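Following this message is one structure expressed as structure tokens.
In this view, the complex is presented without one of its protein chains, the others remaining in place.
Going by the order they are written in, the chains are A, B and C; count residues from 1 in each one.
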Amino acid sequence: MPETMAQLITLAPKDFRSEVKPTWCPGCGDFGVLSATYKALADLHLKREEVVVVSGIGCSSRFPYFLSTYGMHTLHGRALPVATGIKLTRPDLTVLAAGGDGDLFSIGAGHTPHAAARNIDICVLNMDNQTYGLTKAQASPTSLLGHKSKSTPYGVIAQPMNPVLLALAAGASFVARGYSARPKLLTDMIKAGITHKGFAFIHTQSPCVEFHNTFEYYDQRVEEVPADHNPRDLEAAMRLALHPDKFYVGIIYQNERPTFEITAHEFEQEVRPFDGAAYLSQFA
Amino acid sequence: MPETMAQLITLAPKDFRSEVKPTWCPGCGDFGVLSATYKALADLHLKREEVVVVSGIGCSSRFPYFLSTYGMHTLHGRALPVATGIKLTRPDLTVLAAGGDGDLFSIGAGHTPHAAARNIDICVLNMDNQTYGLTKAQASPTSLLGHKSKSTPYGVIAQPMNPVLLALAAGASFVARGYSARPKLLTDMIKAGITHKGFAFIHTQSPCVEFHNTFEYYDQRVEEVPADHNPRDLEAAMRLALHPDKFYVGIIYQNERPTFEITAHEFEQEVRPFDGAAYLSQFA
Amino acid sequence: MTTRSEIIMRLGGEGGEGVISAGDFFAQGSARTGYHLFTFRTYPAEIKGGHAWYQVRVGPNPVRSMGDGVDVLVAFNAEAYFNHKDTLNPDGVLIYDPDTVTPAGGHKTVYPIPFNKIAKDELNFFRGKNMVVTGAIAGLFGLEPSSLEGLIKQRFHRRPELLEQNLRALYNGYDFARKKLEKQDPFYLGEPATRVARLVLSGNDAIVAGALFAGCRYYAGYPITPASEILEGMAKELPKLGGVSLQAEDEIASIGSVIGASFAGAKAMTATSGPGLALMTEFLGYAGMSETPCVIVDAQRSGPSTGMPTKLEQGDLNHSLYAGHGDFPRAVIAPGSVGDCFFQIINAFNMAERYQLPVIFLSDQSLSHRTEAVTMPDLGKIKVTDRLQPSAADLKNSHFQRYRLTASGISPMSVPGTPGGMYVAPGLEHDELGHVDNPLESHLKMMPKRQAKVEACRQEASRDCCARYGDPDAKIGLIGWGSTEGAIQEAVDRARAAGHKVAALHPKVVYPLPFEEIQRFVDSVSHVIVPEVNFSGQFARYLRTEVDVHPIRVNKYAGLPFMPREIYRKIEEVANHA
Partner (left out) sequence: MTTRSEIIMRLGGEGGEGVISAGDFFAQGSARTGYHLFTFRTYPAEIKGGHAWYQVRVGPNPVRSMGDGVDVLVAFNAEAYFNHKDTLNPDGVLIYDPDTVTPAGGHKTVYPIPFNKIAKDELNFFRGKNMVVTGAIAGLFGLEPSSLEGLIKQRFHRRPELLEQNLRALYNGYDFARKKLEKQDPFYLGEPATRVARLVLSGNDAIVAGALFAGCRYYAGYPITPASEILEGMAKELPKLGGVSLQAEDEIASIGSVIGASFAGAKAMTATSGPGLALMTEFLGYAGMSETPCVIVDAQRSGPSTGMPTKLEQGDLNHSLYAGHGDFPRAVIAPGSVGDCFFQIINAFNMAERYQLPVIFLSDQSLSHRTEAVTMPDLGKIKVTDRLQPSAADLKNSHFQRYRLTASGISPMSVPGTPGGMYVAPGLEHDELGHVDNPLESHLKMMPKRQAKVEACRQEASRDCCARYGDPDAKIGLIGWGSTEGAIQEAVDRARAAGHKVAALHPKVVYPLPFEEIQRFVDSVSHVIVPEVNFSGQFARYLRTEVDVHPIRVNKYAGLPFMPREIYRKIEEVANHA
């Protein structure tokens, strides 16, 4: 939280850039998400040392190295449990979690609904490229039916996961969608997600230009959430998520409820230092 | 599949009972699910040796021991991957998977949506008692907000998982709900689930009389799916699942699409025996 | 007939009948009177039904094991009688309900007590049967019912009606024993010599208490027998102290969130048993690689796989020492007793924080659930270590060197919120800044750096964790680990009393192993015996990787702790063949 006007104006987006040059292929969709994140953090007047960016493993999960904040590059699929531990310990920090479609919906598919159900105040940047980038182009849980890949030479036969619908069903209190090719909107979504008090899930289409370039596909399908959409209406939100052709971007759902980390710290009215002798006396 | 009339009439429900006496507490809801399963298997004229019942770990997961069919009592949360391997290898077998709320929606939460998305032809019996029975009464992912348990002495603060909604969101092609105290309906659901070609998810309230007796609670809330409900309408199905007070039992959703195991075996028109010399010649 | 005030009592019956609470009341009551105690409990993996039993050994002098055989057997049903009658010592006492048990005969002393009839017919309170038993054994063996009354009040203070019924049952049983039975055996507690203030607690209690002392303020866990009480204790206590306890969705999430919490500055712990520990394997390596402190309690139970969840086995040593791909720093600590759980868990936190590595704490089913009477620790002497913080100068560099190369291998660790301390904790190989772009070069530097911490840790372990027990000029040496400490020591005592020269070594830090101390011990004796409650002799094999030794193994894999005589017999055998 900014304290003085001087701090309010100190940091520009580039100040959130680390000295590590992104290792992504030129044109990778993840660059768009990264720039939008720099901008969002700057616009929100956050301090570098009060932000922690946690990721799993994947091309997209290289994210934390490219920011000048604190960060953790953990294990494939495990960004959310780690981020949960950070936020529960330090509710004052801004915690972001970054991960790919494989990371959050294949190997990490068990953690995502639990973080959502808890409504822990983490902002998730899901960079969906419908493929496994880092391991070079196997099918992912969001690959479309029929998609031929190295691991599915005869085509994908599992129905693709719908990350937005799953987040809604699990109880995420903020669900938005963005697209790497729409940087302005993406910045707005990330700002809204960070500002939201509770679990914010931001699904972005972030195409893999090397193995599965879908920019054209999504250019044709992307559309902003209708102006009359009520983001508090869960059923309406699910309808947007289920639309067979359109890829709606914008805030799909938002509803505030108590956050896990705040409630967990309020079980006891009064926190006291540990009194060892008193504690042991129960066993005497 | 029954072959002759003689076989059609051989097996009674009790023939599916093994010589192992269930170790559940008297009155446990799981007895209702077990009897309904015996009856469903008999009604469907299945042979004992052509049925495999797979489970994870939990009170409810003791299920396979009490049937005279083939079975596997695997690891906590892992019934569905194991069942998937069986069904893919032997599409001709009837494969059931049994598990608790913790088994399928806590530690196993990552597997359930994938089995559903694949539409593998397994029938899942989810015995939800909103507690951890076997480990003696900790909170479970379906415990209600505020529920005080050994592990949540100040009350549950995570929003409960909605198994039916999650199964729908993941793409289950058959979703039904039952209640241990309604054996007839439960039998019908299990029969429908087994008969359904594809992933069938049957959510049952199966109260734990020892640690969390909810029979009264559900007696008051249980209601059959309205007669005019169209089980092919996904949005309507989700609405039933989201109802804040009523616990709808019956077939909530059903829609056929190709099953994973059949499609996976049809990639090649013609299956040939392995020709080792020909295979190696590609490296020559 | 001289009175014997050390008693080994075993109670067996159907799970759910209150067998365990009857034993527990007797044990707690004795402890309150000033007696030492050592209990063991085991119940079926099923919730209801199946065979449950409880053993308590009480005595005026410290008791460090289950003891040998059984002095008093209380059989709630026929199964209990047949399962346990052969453990009854020749001069033992059998207590049973004549309506359910027909003894085979040949017992020195028998006391038939119609528990069921008394509870059902006289009290019209069938569930009070176990309280009738509690009262009867109190009466028979010299425990004042008043010492039990307080405990019963504690248990039922929220349900006055039940409290009253239970008290009635207690006194009914007590009166039956006093008035209707003629005392024929020598076992009698009576008034103890001194009334010393002791804590009566289980291993799980001691772990929770020690962790709180060590400064643990984050806990995450997933329920599993026999570790669940640690989750339950932490869930109750941590919020009072501003900490948090999380019931995670699984064990992977548990340890993941613990590592996150530790990164964020908290001392953090998880607890589990074998199946959960197996799932934590990948994160162990990440903690080692990113040098993030954390404590993992493994309350071992009998494996493999789901195995026998309520039974004992020291079967997870191999896993704790070796699991995980690649070489990374870790420590493994195994406490020897309930009291030791308290001190060693503090040690575990100190090591984790000092050396910035994952510490596995190998408790087991017998420690988890047994209770001991422990002398009140000297709280002033407890030392708590915190991780190395960056200096102001460290934070002024343009980039913080989280993984700075130092002689000890220990680098300062900044906490989020600290300006100038920003870094990314990597699972990839990295340089001093944590950057991952030159891994081959970094690997050659960082592997020795991380190993240096293990060496530093070994030195500390060698100083503190390895006291010799027994003869300085022993011919036979025993080396043990974990919860067998008391049984080994009692076996040593007995062997020495029988004239053998015997000593024992019991390292608490089993990795990094204080191998020089151990080699010295090995070289000082002619024969080395390694007793373990497992099938393959995991510790005996492990010893050989670091020490020149040909251990004589004593392996018990019956799901139960050692009786001292099982170890003593091997000492005799070795002594006689030598």
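Going forward, a contact is a pair of C-beta atoms (placed from the backbone, for glycine too) under 8 Å apart; a residue touches a chain by one contact, two chains touch by 3 or more.
On a predicted model such as this, the values are computed, not experimentally measured, just so you know.
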| item | value |
| --- | --- |
| Displayed chains contacted by the hidden chain, counting the whole assembly | A, B, C |
| Residue, one of A:F16, A:F66, A:Y132 or A:Y253, that touches the chain absent here | A:Y132 |
| Touch criterion as defined above, residue of C:L321, C:V359, C:I476 or C:M563 at the omitted chain | C:L321 |
| Candidate in contact with the missing chain, chosen from C:S5, C:Q300 or C:S337 | C:Q300 |
| Absent-chain interface as seen on chain A, which is shown | 23-26, 57, 59, 73, 75-77, 106-107, 109, 132-136, 138-139, 141, 150-154, 210 |
| Contacts of chain C with the absent chain, listed as residue ranges | 45, 50, 273-275, 277-279, 281-282, 285-286, 288-290, 300, 302-308, 311, 313, 315-316, 318-319, 321-328, 426-429, 437, 439-440, 443-444, 447, 451, 534-536, 538, 541-542, 544-545, 557-559 |
| Residue ranges of chain B at the interface with the undisplayed chain | 19-20, 23, 47-50, 52, 54, 57, 64-65, 68-75, 78, 80-86, 88-90, 92-93, 110-111, 114, 261, 264-265, 267-268, 271-274, 276-277, 279-280, 283-284 |
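Just so we're on the same page, only the chains that are shown with their structure count from here on.
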| item | value |
| --- | --- |
| By count of C-beta pairs in contact, the leading pair of chains | A-C |
| Interchain centroid distance [CA atoms averaged], chain A/chain C, Å | 41 |
| Multi-partner residues of chain A (each touching 2 or more other chains) | 110-111, 114, 264, 267 |
| Chain C residues counted as touching two or more neighbouring chains | 239, 249-250 |
